[in-house]
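Only one protein chain is missing; all other protein chains are in place.
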Amino acid sequence: MKPLTVRTDWTVPFHDIDPMEVCWHGNYVRYFELARTTLLQSIDYDYPQMRASGYAWPVIELFIRYAQPLMYQQRLHLDARLIEWEHRLKIAYEIRDAITQKRLTHGHTVQVAVDIRNHEMCFVSPVILREKLKAYL
Amino acid sequence: MKPLTVRTDWTVPFHDIDPMEVCWHGNYVRYFELARTTLLQSIDYDYPQMRASGYAWPVIELFIRYAQPLMYQQRLHLDARLIEWEHRLKIAYEIRDAITQKRLTHGHTVQVAVDIRNHEMCFVSPVILREKLKAYL
Amino acid sequence: MKPLTVRTDWTVPFHDIDPMEVCWHGNYVRYFELARTTLLQSIDYDYPQMRASGYAWPVIELFIRYAQPLMYQQRLHLDARLIEWEHRLKIAYEIRDAITQKRLTHGHTVQVAVDIRNHEMCFVSPVILREKLKAYL
Partner (left out) sequence: MKPLTVRTDWTVPFHDIDPMEVCWHGNYVRYFELARTTLLQSIDYDYPQMRASGYAWPVIELFIRYAQPLMYQQRLHLDARLIEWEHRLKIAYEIRDAITQKRLTHGHTVQVAVDIRNHEMCFVSPVILREKLKAYL
């Protein structure tokens, strides 16, 4: 499998800045989601396609390591990389300064498929995900 | 040291619910912060006291494990427990259903002291934190 | 009709504070919603009951007048008052300091009933709302 990595551009808005004049740490979850959406759209399996396929994919784990603060109007690259897909969907994230390319944040999320009809968690990723990933395997 | 644990009551509001009709996973960071604020206020070392003492305490690590979804208007207990303080401030969180006491989420944050004057990270927690914790040591 | 007015207690959390060290103006929409939820629950016609009754009630108009800033950990009273219900649901809001009772903010929202089946807007409020309001008419 060639690695599946995508990049999203982002600029830190005013409403994300806290009284210490840096991006409030909880806002990074939205930034990770923007990156994840770009990645999932690249394999045509974003939220609407997930739902149409009969599966919800709730996030069951989140990890963020904040190395450097993000500042108002800082231009960023939000990078998402698929690292597990057989039993669960694990995506790694890096936030980089768009100019210096310095890595400012890294982290990951884990999602699992849940059958929408019976709310049961799938211990193996459904066939639909493998099909969507075929071009990358 | 007797364990320093505090409880905050919370009810999931409408604006935290996502299209899958559960609390969107990024909102838990706010819930953790509500719990952390209660804990830090209990030792008289919340954000304004931190700032007055010359230190910022940015979150440098966040971990969340989502075991069960949180539903609209579900009444919750947000529990925060201090588990490290000598070199960094590590707080563990549990979100429980207020009625059944079932644990729905757990996680932690790590904060480090940063000297506001020179923006340098402290590798040992400043004396002020130990003083605030004296009653618990 | 006796006026239908309810009060919700609230304390301004850290994540709502902006770099000017006051509550960011967009967060007031959440505060209004907390107040509205309390009001709608008092007549047993909150979001789940609305949905079960076959109607969505989207907000079609929002007005906020910010008279005084809200500060970190300020204790507030969020007051909601029903002022129109025959053709649309108009609710007025006041945010007061919990101690001084000084009014800091006022505003309103307007919602209209939309039939969930055909997405058509109702130009008269559905019977269910009048029934829920019977005790107050």
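By letter and in written order, the chains are A, B and C; residue numbering begins at 1 in each of them.
Please note the rule applied: a residue touches a chain if its C-beta (ideal position, glycine included) is under 8 Å from a C-beta of that chain, and two chains touch if they have at least 3 such contacts.
Note that the coordinates shown come from a computational prediction; the quantities given were computed from them, not determined experimentally.
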{"item": "For subunit B, the residues touching the chain missing from this view", "value": "14-15, 17-19, 21, 24, 26, 72"}
{"item": "Chain not shown, touching residues in subunit C", "value": "19-20, 22, 25-26, 29-30, 33, 47, 56, 58-67, 69, 107"}
{"item": "Hidden partner interface residues of subunit A, rising order", "value": "13-15, 29-30, 33-34, 37, 46-48, 72-73"}
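As a working rule, only the chains that are shown with their structure count from here on.
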{"item": "Copies subunit A and subunit B touch via same or different residues, half shared test", "value": "same"}
{"item": "Geometric centre distance via CA averages, subunit C-subunit A, whole Å", "value": "34"}
{"item": "Cα-centroid distance, subunit B relative to subunit C, in whole angstrom", "value": "29"}
{"item": "Intercentroid distance (Cα basis), subunit B paired with subunit A, Å", "value": "24"}
{"item": "Subunit A residues counted as touching two or more neighbouring chains", "value": "19, 26"}
